[in-house]
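Complex shown without one protein chain; remaining protein chains in place.
Entry: chain A
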Amino acid sequence: MNTFKIIEIKESVFANNDRQASLLREELKKRKTFLLNLMSSPGSGKTTTVLKTIEALKDEMKIGVMEADIDSDVDASLVSKTGVKVIQLHTGGMCHLDAYMTKQGLDELEIEGLDLVILENVGNLVCPAEFDTGASKSVMILSVPEGDDKPLKYPLMFSVVDILLINKIDAMSIFDFNIEKVKERVKKINPNIKVIPISAKTGEGFDEWINWLREEVKSWKK
């Protein structure tokens, strides 16, 4: 009769995702497609920001969009009106995307010839920060109505992104939102973060955001 014994595995489950993410990033680099991972709370203006970003860049580069949500295709149908390639990913209750799901989405989207793919992650400031998707760069949106205390409450999200877009600055006068306080709190967590205040409604601040994105897409191809 066989006897049971203890067999050590010592495998990190997150390390597995990190490995898949690194492989995906290498593949994207080879294929010269820049993947932008966009994260935020629900209702921060992600889709409106995506639409305006597409408008600004669609004449100079080929863009694809992956919309990730628990359910529905309202975002994908809005984005498809701009004429860019778009697919809707349903996470089926999952609160985030991991590298494997991202890879599946990219395969379905068929990225051949695309310069920029925008991944609109599930609206959530918690779990998407834990899982590397394999994106070239990560961006988060914090909107003015959400409040300036969010970097204190969800520090991990603010620590993993390259850019923080502060959206809905056109509504600043109605809310008690201190932009300097946000900058101070965010820099404490992530000294390298770049903060750009924008309004996806009026277009304010978009020049700086679009310039950053254009340069990143360009340097990714080198």
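Keep in mind that, in the parts below, a contact is a pair of C-beta atoms (placed from the backbone, for glycine too) under 8 Å apart; a residue touches a chain by one contact, two chains touch by 3 or more; residues count from 1.
We take it that contacts and distances are computed from a predicted model.
Per the UniProt record, the chain missing from the shown structure is "Hydrogenase maturation factor HypA", taken from the list "Carbon monoxide dehydrogenase medium chain", "Hydrogenase maturation factor HypA", "Putative tricarboxylic transport membrane protein" or "ABC transporter permease".
From the options A:61, A:94 or A:210, the residue with contact to the unseen chain in the full assembly is A:94.
Interface with the hidden chain, as seen from chain A, comprises residues 2-14, 16, 93-96, 98, 126-127, 130.
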